[in-house]
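All protein chains of the complex are present and in place, except for one that has been dropped.
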Amino acid sequence: MTDAAFATPAHDSARSFRPILDAMANPGKIYSFKPAVQAPAGLGPEAAAVALVLCDFQSPIWLERSLRMAEILQYIRFHTGAPITNSKPEAMFAFIDATRAVPSLTDFPMGTQEYPDRSVTLVIKAERLTANPDVTFKGPGIQSTRGFSAPHLSPAFWSSMIASRTGFPLGMDVIFVGSHQVAALPRSTQISIDGAV
Amino acid sequence: MYVAVKGGEKAIDAAHRLLSEGRRGDPSVPEITTEQISEQLALAVDRVMNEGSLYDRGLASLAVKQARGDLTEAIFLVRAARTTLARFGYTEPANTSAMLIRRRVSAAFKDIPGGQILGPTFDYTHRLLDAGFDRTSPSLVPETPSSEIPKVLAMLGQEGLIEQPQASGTAPGDVTQEPASFPMPRDQRLQTLARGDEGFLLSLAYSTQRGFGRTHPFAGEIRLGEVEIEFTPVELGFPVVIGEVTLTECEMINQFIGSADVPPQFTRGYGLGFGHCERKVMSMALVDRSLRADELGEERVAPAQDEEFVISHCDNVQATGFVEHLKLPHYVDFQSELILLRKLRAEANVMQEAAE
Partner (left out) sequence: MDTVSFNRQSWMRLLALSSWSDLKECAGYLALVTCEIIRPPETGLVMLRGRIGGTGSAFNMGEATVTRCAVRSAKSHEGHAYIMGRNHEHAKIAAICDAVMQDDNCSARIESLVLLPLQKILVERRKVAAQKAAATKVDFFTLVRGEND
């Protein structure tokens, strides 16, 4: 059975797009994100809104195992038209529920020298995003430094994010969603784990 | 030092108001409606749909009205409008064999199954201006239509006298999604020509007839009519008809070639466009055939055979953007050139004085 999504797609998607755009422009800053959207329980309204706003039939989506539920697959296929892929290298978006499992990031596409944009955007669901400085961000869009924390994201995850930055402009971008929250980590942001940038 | 210049908002605002006033014209003359444009200037609307690359009569009619009849401007408006809409996907290929024919002629064969159907054509008019052209003429006497109107070139194909199009089965490229690169496959060339400027393609087609890249063409078949369009939504998984579109198709028969492996046979050029647009699809078919020079082992000697030249310059939105941007302020660029020129002249003067 297919769930409904946005009630008024043009307005609702524009309203959802704005905080995502702001988050991407201000890495690590946590924005209020309360999309008016119906979504399957396992996916949640925030991640669902990101999918509805950013994905279409040309952006293959990879789902972390705990999200591969029939109602989520059906919802994403129906409302975005995006193909669901089980192959990480094909993914343009990867949806990950960090409260369940964070997969290895090594096989996701990082773009090519000619087309750095042909890379994955990770959409990571967390319970609560905070400004606690588990990690510290620095770079374009940040005045000096900005602290960021999301539970369930291990030092190993942050290490692999740091490693993914060595080939800049190749890399991956991340959108974090928490309950009524959104934040982002574009590839241009430098990350330090111990607070020393 | 770079100095950014701001200002002109008030002047621009007033210019827009004057444009609006000019667009409306004499207020004592009734305002034209988009429905009137769609119905009575139908071929202008067809051209805007074609080169705007968006099949929507209502939007194209509005664009014609908003652009005061400047079709290149209207095409620009339609191209801009399409970027505001999400793409749901690709349709199944239109089956022009199943077209509901309103016009169908062949210049290659007199007697063809289904007959020569002239349809709504200017071809046999006397081109005499006549202020009374819209007086009511006696209504048409309906005739029994032919049950079958087969493709003319398919009949030649049965004898092996003409090359047969091969279906590759792979998804075609899309020039609206991928940057152009050369050599460009024929599918992407046709997509580019389909949205290309009618005048540019007409002149190139004409040049091939005058000897600049000989194609020796015959209009094998031109057909106009309605074709049903099928689309397969992912949620359904089967194709459904989503409506019908008016298309014009031209299949050109071109000079025969042969090789060690293939006996001599005719080759073909193909044109397909939105609405009623014979001049466009005939030109497209001639240029399509010319651009196959490399594929058919012909020497490239003429502009119409130069893929990069034709493909890179046939889009009138790109062309008008680059030409017309010259109207916009280039004060800084020009200042730098002036300074350079003055400096060179001063140096030349010094050298001349020294020599004297």
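When the chains are written out, they are named A and B in that same order, and each has its own residue count from 1.
To be clear about the criterion, a residue touches a chain if its C-beta (ideal position, glycine included) is under 8 Å from a C-beta of that chain, and two chains touch if they have at least 3 such contacts.
The structure presented is a predicted model; accordingly, all values stated were derived computationally and were not measured.
Of the candidate positions B:Lys110, B:His126, B:Arg210 or B:His325, contact with the hidden chain is made by B:Lys110. Touching residues on chain A toward the chain that is not drawn are 1-9, 78-79.
Mapped onto chain B, contacts with the missing chain fall at residues 49-50, 53-56, 58-59, 82, 85-97, 100-103, 110-111, 115-119, 140-146, 151, 153-154, 164-176, 186-188, 190-191, 194-195, 225-226, 228-229, 231, 233, 235-236, 238-245, 247, 249, 251, 268, 270, 272-274.
As a working rule, only the chains that are shown with their structure count from here on.
Chain A and chain B, compared by their mean Cα positions, are separated by 41 Å. Put simply, chain A touches chain B in their complex at residues 2, 56-58, 77-78, 81. Those residues of chain B that touch chain A in the complex are listed here as 86-89, 177, 234-235.
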